[in-house]
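Structure first, then comments.
Missing here: one protein chain of the complex. Every other protein chain is in place.
Every chain is named by a letter (A and B) in the order it is written, and numbering of its residues begins at 1.
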Amino acid sequence: MTITRKQFLMFAAASLAGVAGAKVVSGAEVVREIGKKEGKRWAMAVDFQKCRWDQGCTQCSAACNRTHNVPDIPNKAQEVKWIWKEKYQTVFRQESELVNPTLTGHPLSLLCNHCSKPACTKVCPTGATWKREEDGVVMMDWHRCIGCRYCMAACPYGSRSFNFVDPRPYVANINPEFPTRTRGVVEKCNFCEERLAKGQIPACVENCSERALTFGDQNDANSDIRRLLASRYAIQRQPELGTGPAVYYLI
Amino acid sequence: MRERILIFGGVAIFLVLFTYPVWHAKAASTQAQPPKLQLPADAKECVAPISSMRAAHMQLLIDWRENAVRNGVRRVHATNGKSYDASLTRTCLGCHSRAEFCDKCHGYSGVSAPSCWQCHNESKLISGRAQ
Partner (left out) sequence: MIENALVGSRKYWLWISALLVLIAIGMLFYMRQLTYGLGVTGLSRDVTWGLYISQFTFFVGVAASAVMVVLPYYLHDYKQFGKITILGELLAVAAVTMCMLFIFVDMGQPARVMNVLLHPTPHSMMFWDMISLNGYLLLNGVVAFTTLSAERKGVATPHWVKPFIYLSIPWAVSIHTVTAFLYSGLAARPFWMTAVLAPRFLASAFASGPALLILLILVLRRTTGYDPGAAALGKLKTIMTYAATISVFFVLMELFTAFYSGIPEHREHFEFLYIGLDGQTGLVPWMWVSVILMVAALAMLYSSRVRMGNQALAVSCVCIFISLWIEKGMGLIVGGLVPSALGSVAKYQPTMPEWGIVIGIWAIGTLMVTVFYKITVGVRSAS
């Protein structure tokens, strides 16, 4: 049986396409839900009127940075931050100052809101960031992130940071229990998921001596955070965008 | 006629350069030594049989990693029946010293480790002991 060169080349090309296609299809990521028992949803309430940042307190951000090897980048334009402080009127910009006059100058903590419908996970082209179904934590896989920064463009809250340079030289004391990141990946608050796995609360919550941060399962009607939200008026950042944030600011 | 000299000369130079890795060691009269690995001081068995670790430790690392990071499965049951914490730093580097074990073979065989160490730390246990 003779086969022309053209036929041979077409066969080879078809085989190559088949192999490549199979590889792509088999690699299709299926987000697996592990033990979706009661459906937890971790949430945080920030009682920012207790915050003493303007008196020099940095307990929450220092604890986070210590625990997670968050670098202190000298060029502030390219800084990396997981939890930080802004003034109330910066965060709730369009609110008239007359609505809550006592709150205007207050610092409040900003962090990833671990949304129920995250804008960032929607746009990630590799699945390097995704929402964990069983407890609502928006996760980061630093092994897979390609550093395209689409998630940073999509986040309405500015919660994400990019490693413009190798962060290791800028971490004062590396905590060996947690990896650092490499340059070229995006990072953000992970709700201390590695601590949650051991039954501990997030580092920022544990270290705030004023007890300004409350953490808990918002799906559990008897949790501290639910009781707090029932007794106090709370607002959220840009809820009209439909992202469903899990961080509440208590008024 | 002129070209023949150039062509054969060029081919000869190419062959010399191409086979450099084969003859240069002999020429420099050095003998490549297989690496002497420092085995863990206290642990008697690895998480998997040595033969399978030799063949496929990267696959095991990746499987543990994907399971830990993406599925939250932090304790794994190894083939030896024991359960381990799926952590590169605490479990793997808790027994093996990176410099005396991992890097020795990887450096010798020129198989660059896929940049684990840009992010993952040495275990304090080992580095503490080394000091």
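General observations
Following the convention adopted for this analysis, contacts are C-beta pairs under 8 Å (C-beta built on N, C-alpha and C of every residue); 3 or more make two chains touch, one makes a residue touch a chain.
Given the structure is predicted, the values throughout are model-derived calculations rather than measurements.
One chain is not depicted; across the entire complex it touches A. From the set A:V19, A:V99 or A:I146, the residue in touch with the chain omitted from the display is A:I146, counting the whole complex. The chain omitted from view is touched by exactly one of A:A128, A:C192 or A:C208, namely A:A128. Within the whole complex, the absent chain has one touching residue among A:Q55, A:N75 or A:N173, and that is A:N75. Interface residues of subunit A with the unshown chain, by the touch rule above, are 23-24, 27-29, 75, 77-80, 86, 90-91, 93-94, 119, 122-128, 144-150, 152-158, 161-166, 182-186, 241-243.
Methods note: only the chains that are shown with their structure count from here on.
Residues of subunit A touching subunit B in their complex: 32, 34, 130, 132, 134, 139, 141-143, 166, 168, 174, 176-177, 179-182, 193, 197. Of all the residues in subunit B, the ones that touch subunit A in their complex are 65, 69-74, 89-90, 115, 118-124.
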